[in-house]
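Before I ask anything, let me first share the structure, which is written out below as structure tokens.
Complex shown without one protein chain; remaining protein chains in place.
Chains: A, B, C, D and E, in written order; residue numbering restarts at 1 for each.
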Amino acid sequence: MIRRIFPMPVHSLLLWLVWLLLNDFSAGHIVLGGLLAWGIALVASPFTSAQTKVVRPLLIPVYFAVLLWDILISNLDVARRVMGPNRSLRPGFVALPLDITGDFPQTALASTISLTPGTVSVDLSSDRRWLYIHVLHLDDEAELIASIKQGYERRLREIFAC
Amino acid sequence: MNLLWIPLLPLLGTLVPLLTTRWERSQSAALTAVAPAISLVLVLLCIPDVFNQQTLQVSYPWVPQLGLNLSFHLDGLGLLFSLLILGIGLLVILYARYYLSEKDHMGRFYAYLILFMTAMLGIVLSNNLIQLWFFWELTSISSFLLISFWSDKTEARKGARMALTITGAGGLALLAGLILLGEVAGSYNLSEVLQRGDLIRASDAYPAIMVLVLIGAFTKSAQFPFHFWLPHAMAAPTPVSAYLHSATMVKAGVFLMARFYPVLAQSDLWFITVSLVGLSTLLVGAYTALFKHDLKGLLAYSTISHLGLITLLFGLNTQLAAIAAVFHIINHAVFKASLFMAAGIIDHESGSRDMRQLNGLWKYMPYTATLAMVAAASMAGVPLLNGFLSKEMLFAETLHQSTFGSLSWVIPIMATIGGALAVAYSLRFIHDVFFNGEPINLPKTPHEPPRYMRVPVEVLVVLCLLVGIVPEWSVGELLRAAAGAVLGQTLPAFSLSIWHGFNLPLLMSALAVLGGGWLYYNRGHLFAFQDQFVEWDAKLEFERNIQRITTAAARFTEWFDNGSLQRYAFALVVMALVFAGSPMLELEVALGSRPEQPLNWAVIAAAAMLIIGTITTVVFSHRRLLALVLISIVGLIVSITFAYFSAPDLALTQLSVEVVTIILFLLALFFLPQHASLRDSPPQRIVRDLTIASLVGAVVGTLCYAIITRPFESISSFFIANSKTGGGGTNVVNVILVDFRGYDTLGEIAVLGIAALGIFKLLAGMRLFVPASDYRGRPWSEDKHPIMLKKVSQALLPLALLISAYIFLRGHNLPGGGFIAGLVTAIALIQQYIAHGVDWVKERGVSGYHGIIAVGLLIAVLTGMGSWLFERPFMTTWFEYFKWPVVGKFELASAMLFDLGVYLTVIGATLLILANLGKLTTSERPKAGVSD
Amino acid sequence: MALADHLIFLPVLLPLLAGIVLLLPPFHDNLERQRPFVMAVNLALLLVAALLLGKALQAPSVYLLGNWQPPFGILLVADQLASLMLVLTAILAMTTHWYASAGDDGRGPFFQPLFMFQVMGINGAFLTADAFNLFVFFEVLLIASYALLIHGGGKHRTQAAVHYVLLNLIGSAFFLIGLGILYASFGTLNLPDMAEKASQLSPDNVILAKAGGLLLLLVFGLKSAMLPLHFWLVRTYSMTSAPVAALFAIMTKVGIYSIWRVHTAVFGDQAGALSGLASDWLWVLGILTIAVGAIAALASQTLKTLTANLVVVSAGTLLISIAIGTPEAMGAAIYYLLHSTLMTAALFLLAGMIQEQRGQAQDRFVRAKPLPQAVPLGIAFFVVAMAVVGMPPLSGFLGKVWLLQASADSVHVAWVWSAILLSGLVALVVFSRAGTSIFWRVQGQAGAEIKAHNLQWLALSSLLMLAVLMVVFAGPITELSNSAAEELFNGLTLSQVVEVQP
Amino acid sequence: MLELAMKITAGMVLVAMALNVWRLLLGPSIPDRILALDTLYINSIALIILLGIYNLSALYYEGALLIAMLGFVSTAALCKYLLRGDIIE
Amino acid sequence: MTEWIEILVSVLLIIGGTFIVIGSFGLAKLPDFYTRLHAPTKATTLGIGSVLMASMVVHTINDGSVSIHEVVISLFLFITAPISAHMLSKAALHRRVEHLQSSLSSHNRDKAARQLPGDAELDADAD
Partner (left out) sequence: METVYAICVGVLTTGGVYLVMRSHTFSVVLGLTLLSYAVNLFLFASGRLVVNQPAILGQSANPADPLPQALVLTAIVIGFAMTAFALILALRARSDLGNDQVDGRVRDDVLNKRKKSQGE
């Protein structure tokens, strides 16, 4: 019953927050934002398929912090490579074996990989067991795979328990 | 009052035969005759007044703006013609009763005939120029119907068309002449016009008026060179020939000359033109008549000849000539109508009209033969018959006239030759038909006609004799009255006696008779001579000419309108160039007095990108996907430009529209060739188009420059001043859209909604080839809905909805509003379609977009109507500020409700378009194998 | 504000609301319910238009949308001319809708609502006194016409639509440029306001305004089929379904009407350096339009093509009357416009009925089987043909006579008369050919028993009756035309609007 | 100083946009061009935000927000087109 | 605006601009599609983020109230950029867009072969 009236509480909460970000934190907007967040969730709920359960929500901020840091650091690295001569580049394709399952966790992982400089998720194999990655400068494939698995996949699996 | 009934009764009478068409034929015919008979009685009742020089008049206002009144008058000329029309008309009704066969639709025939009678009466009784023309054209139409009565015959159809075309053309000339006449005279009232002859003849327009009116008269009266239609009108049933093409309609032309004689004659131009035309018609008609083997053909050309004779008389510059003309009108009508009827009897009873087959009918139908012979003798101008009298007068007047100055002596000689020819063809009519051996291969054995079919002929022949023997007693008064109306003054003395002593006209008559006899006697040589020439078939020639004109028209049209949009667009663009460019030639400098704002690099860079984007879009327009990507640059820069020049709302709108458009293009591109498969245009055309396009660009650019560098005052300060106080919003653009000019917006969303409905119609039943691979033969990817796209799109939907709510709510005060919000929502939903497909979205209960459009429009309209409750015009805004605990102060405005309507309409329309287009492919898509 | 004060807005509001309601339950997807509903709306529209006309005889009605003072809000004006056009539209809508309701409306989705939207667009264009709003309603009527044009489908229709739509889109672009120029030079787009300001423009602005005014003329010329912008018309009109073509008969007249509104009222005699902006062009273009239309009419091979070409001829005739530029000429033109609209519509409807009965031969001028209903159709054809050709006793002849009279004093009288009279002759020739070949050049027996629907007869005979009534009551009608023309010539200035507003 | 920094940044953004256009024109493949267009969209966000900073106006914000959202949709649609031809199926 | 804040904003702007220009420079300069894909997706994203932060600071100071709605734009970009890159590379792979000859193959290459362009199939896309 509550599920029907409040179909997507997490979404609603996020939307409410975004509303306040967009406007201000005045009382009027708190009310209006709440209404909208609830209403939109109600309208949009049919469009969201079965939610992936977040098992350990507290790990999410950690994950984001790590991600942000990686982005900052490796951006500098990419900048250096981009500015350098093309000759010195050693781009390559890597197939990453996936342990993580589920639509959303896999998407999150792929997005993370893309966001972190030097790697782009190119495609997901049709059996969803491999993630193909293009690497701007590939020194050591095994190490790359290991770092991804360790740095991101593990954390995501913890968050989503998958 | 009685006057009005004279034409009106027959008009009502047209219904009689139609209503009684199922009745016994004689009863129907008799009833049909009632209305004209009463009219005739009414005319007869008017005789004493008319003979007393009175003109009866009746007039009712009809269209005063045009000087057109319902206006009739009856003078001598009108009386004469009315008698002819009604009298002969009644005889024709009787005759036709027996002439028409059981198969013929007699009711229809009579209706046409009576309609024609009305029209003729209208002409001769009209006291208004335009009304006269009205009836004039009505005669053309009814005669068309009568000629084409046997519409299954080709000759009837073609003959009718030819008659209509020629007389119709003449009618148009007449109309022009009459209007000129009316404008010059300052009145369309005929009686008034007739009194202003001097004024008219002095006007510059006089020659034009005269020529135009005469063209009308000549075409109707079959004057050379417009005479050729008349013989082909003989395809009509013979009663029609007798009535229209001898006694009445063809006389409308000479009536016209008589009617306007007081105004238009009295000038050399008139006399020379009219007499020349008359004379040539007289001779051509008479000569041709001699060689016609067809009985009706002979009579037709004879009619032409006699009409020429009358015309000639009107063209001779003596007053007695005009009187003779009027006299001959009567005489010709009487003997020619009877001759046609006789010819009809012969045709009817023998089955043929060909004089080479018809011989020796005297033996079979002596009574009819006698009648015909008397009438023919009158036609030949034999003494003691009416034809003789008017011909004598002609001969006399040819001697008195001085139309051609010192060359005037030619006319009597020509007239005598014409007389001889008339004698010759009359002899032929008598001898070749009733004597000259035995009939050859006639379809029927000839015999006398039914009793009452002969009556009309008898009546007319009696009239021939009566007038021929006692002219003064029988028609003297009538002739005086009629001629008086023509000459419009006191008549010169003339005598209507048979014997004027031995004089030159009598000699000419004698010469004509002898010459005619001699001609007929030597006809063998003449026929042999004439046989050398290929017979000129006017009908063929006419049809051929029409065909030629039509072909030329078709060729021109094909050349001019080649069915190519490229030409149409070119014409449009060139016109735009001319229209926008020509005033610019007057503008001395484009630069105005407004100081130009400083340039900066950002602007230059943006402009460069825009120009590059434009040029490359054009250059690569055949590589379509590329062109699409390139044009996106332009769209983006345009949006930024709007933002830069203080138009944030525009920037937002342009951006959102841009994306929807790209999606639309992509959807369409799937079905269109990705590359232009064919070379677009030859190089010359590319150069031409580029030149024109550059010129248009230059003009538009210059206009733009001229505008933005000039100082400016507009009504806009009002909007800025009243936006908040009157419209309740601080975003003036939005307040204009939903309030000051909310009506525009209503129209705009209506356009959007209608477009969506139209597109739905276009898509309904569309069958398109769904390519199984891209244009280079590469199969499509198998991954219909990439999982990552799906996931993120799902996550974005609520966010996008929130943003559209944000944009919607702030629109009244800050950039945004219902339209942009609607597009954002629509795009977010389209993103779902792209990521998940049609079925997935449909499963989630989103459909029925036309309902959303309707609801959106309804909300907008009802909001507008809401103001009616407050006794204000449509769309008068209401807004109010509220202060609630916790929430604080906020504004509610009717404009927001209106904007909600906009929002919903936009969503409905956009999705109706895109989702349905997307749906096109979904059902049956060919499976493509992956190349592994 | 009494309800009667809203009367002037009803010609837009009623069809709009009706169109919307038709998209919603219980009307959507149910033609049986839609038809009587729209019939009722059409009747109401006729009533409203008649009432407006009655009011306009006293004084023009005005309506300030949003209750904003002109020139700031959008202004609607129903003067005699506008009201007359509304009456004409209502009559046309009513009759063509009857015809369509005999079955044509079921040949594709949304016919009835689109029909209503079409009427709304036309009425909106007639009522508005705002140049930009005119653009908006042009677009409304155009988009509705696009959708109606393709109703029923078929490749010829599609092809015609491609040309029609694309050309009009280009035209709309120039419309907007013209409006931009006019706004830039006048500082307003309210027509009475513009009329008032026209004589006070600076010399430079006069030049710019000329360019703007001429671009508007281009667009109106495109709508009204002025040479060389007429190309779209023949295919469009001849390819679409009969009731739609008949309704479209008013479409070219919207262009003419707009020229009257803008080029007679705003750039009229009082406009100083701007006066008579269009007439120099219209002389030549009008006569050429007639010539080309008449030549193409001669070459026509089907009744619908022929009719469409005659629409071009009538457009040329009306353009000339504008060029003459006297109230009398305009009065004549108004009468002629009423007549030609109704008769063109009748002819299109008739062509549709003939087409339905002639099978393969359609409306082509070829020998074919006799028509099952040859007699009534033949009579109808004869009557319409006479009216269109300008033969008495039907309305065409009065229009022609009046036009000739009105142009008798003009400098180009010889050209104008030749054009009008010769085009009449051409019409005579082609109609006699058309009639004889459709009704008389027959072979074999009439095909299966096809009978035109009673509603079709009702529509056709009503229009024919109007041709007669226009002659019988020519006195009052011409008087009305004249007074409408004079009212337009006197111009409606902003200050007068303020005076008459409720 | 802020003025100068803004000008420098604007210059850099404009150079970046020019480079995007360059790549867009050069291709060579269509994904290259779409990538360039996508980047152009994103860079224009920067440009608009800069304009907002420069004019001290918050009115440009929605423009940037919409570009962010719409740029993605159009890139996704273009790629979907390359992959499947049919973007809504 | 205090000088301190001006410096902060200036630095943020310059950093942002630098990343933006580097990203686009990479796009223009790098040798094949796949390497080009790297540059804008991240450098630009970061650059925009930096500029947005500058904007937040400026508007917060200017309006006198916290203005952090720019975060929403960043949020959007961070969510969508990887997907854009993913879709682009998917499309490129599908169309067998040429990659650098010197690209290293991974040991898992065989498993990936189905999706990755074989040398023989290299295809310079002309549209």
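Here is the rule we use: a contact is a pair of C-beta atoms (placed from the backbone, for glycine too) under 8 Å apart; a residue touches a chain by one contact, two chains touch by 3 or more.
For clarity, every value in this text was computed on a predicted model and none was experimentally measured.
> Give the labels of the shown chains that the missing chain contacts, considering the complete complex.
When the full complex is considered, the omitted chain touches B, C, D.
> Among B:Ile736, B:Leu801 or B:Met875, exactly one should touch the missing chain; which is it?
B:Ile736
> Using the touch definition from the top, which of B:Tyr188, B:Phe579 or B:Phe719 touches the missing chain?
Residue touching the chain left out of view: B:Phe719.
> Out of B:Val657, B:Ile787, B:Val846 or B:Val887, point to the residue that touches the absent chain in the complete complex.
B:Val657
> Using the touch definition from the top, which of B:Val638, B:Ile807, B:Ala835 or B:Leu900 touches the missing chain?
Of these options, the touching residue for the absent chain is B:Val638.
> Among B:Gly67, B:Pro648, B:Gly837 or B:Gly908, choose the residue that contacts the chain missing from this document, as touch is defined above.
B:Pro648
> Please give every residue of chain D in contact with the chain that is not shown.
Within chain D, the residues that touch the unshown chain are 55, 57, 59.
> Quickly run down the residues of chain B that touch the omitted chain.
563-566, 569-570, 573, 594, 596-600, 603-604, 607, 610-611, 614-615, 617-618, 621-622, 624, 627, 631, 634-635, 638, 641-642, 644-650, 653-654, 657, 660-661, 664-665, 668-669, 671-673, 676-682, 689-690, 692-694, 696-698, 700-705, 707-709, 712, 714-716, 719-720, 723-724, 730-733, 736-737, 740-741, 744-745, 747-749, 751-752, 754-756, 758-759, 762-763, 766-768, 813-815, 819, 909, 913, 917
> What does the interface between chain C and the hidden chain look like in terms of residue numbers?
Contact residues on chain C toward the absent chain are 132, 135-136, 139, 143, 146, 150, 153-155, 158-159, 161-163, 165-166, 169-170, 172-173, 176-177, 179-181, 183-184.
Here is the rule we use: only the chains that are shown with their structure count from here on.
> Please give the intersection of the contact partners of chain A with those of chain C.
Neighbours common to chain A and chain C are B.
> Which chains make contact with chain A and with chain B at once?
Expected: E.
> To get from chain B to chain C along touching chains, fewest steps?
Steps on the shortest route: 1.
> Need the central chain here, defined by C-alpha centroid distance to the all-chain C-alpha centroid.
C
> Write out the two chains that share the greatest number of C-beta pairs in contact.
Answer by contact count: the chains B-C.
> State the chain with the largest centre-to-centre distance from chain C, centres being mean CA positions.
Farthest chain from chain C, going by C-alpha centroids: A.
> Farthest chain from chain D, comparing Cα centres?
So the farthest one, by centre of C-alpha atoms, is B.
> Can you work out the whole-Å distance between the CA centroids of chain B and chain D?
60
> Give the residues of chain E that touch two or more other chains, as numbers and ranges in rising order.
23, 25, 37, 45, 69, 72, 76, 79-83, 86-87, 89-90, 94-95, 114, 127
> For chain A, what residues touch not just one other chain but two or more?
Only 18, 22-23, 110-111, 121, 126 qualify.
> Following the definition at the start, I'd like every touching pair of chains, please.
Pairs flagged as touching, ordered by label: A-B, A-E, B-C, B-D, B-E, D-E.
> In the complex, go through chain E and note every residue touching chain A.
Chain E reaches chain A through residues 19, 22-23, 25-26, 29-32, 34-35, 37-39, 41-43, 45-46, 65-66, 68-69, 71-72, 75, 78-79, 81-83, 85-86, 89-90, 93, 99-100, 102-109, 111-112, 114-116.
> Using the touch definition up top, name the residues of chain A that touch chain B in the complex.
Against chain B, the touching part of chain A is residues 8, 11, 15, 18-19, 22-23, 26-28, 31-32, 36-37, 40-41, 43-44, 46-49, 103-104, 106-107, 110-111, 121, 124, 126, 128.
> Where on chain D is chain E touching in the complex?
Per the touch definition, chain D meets chain E at residues 1-2, 4-6, 8-13, 15-17, 19-20, 22-23, 26-32, 34-36, 38-39, 42-43, 45-46, 49-50, 52-53, 56, 58, 61, 64-65, 68-69, 71-72, 75-76, 79-80, 82-83.
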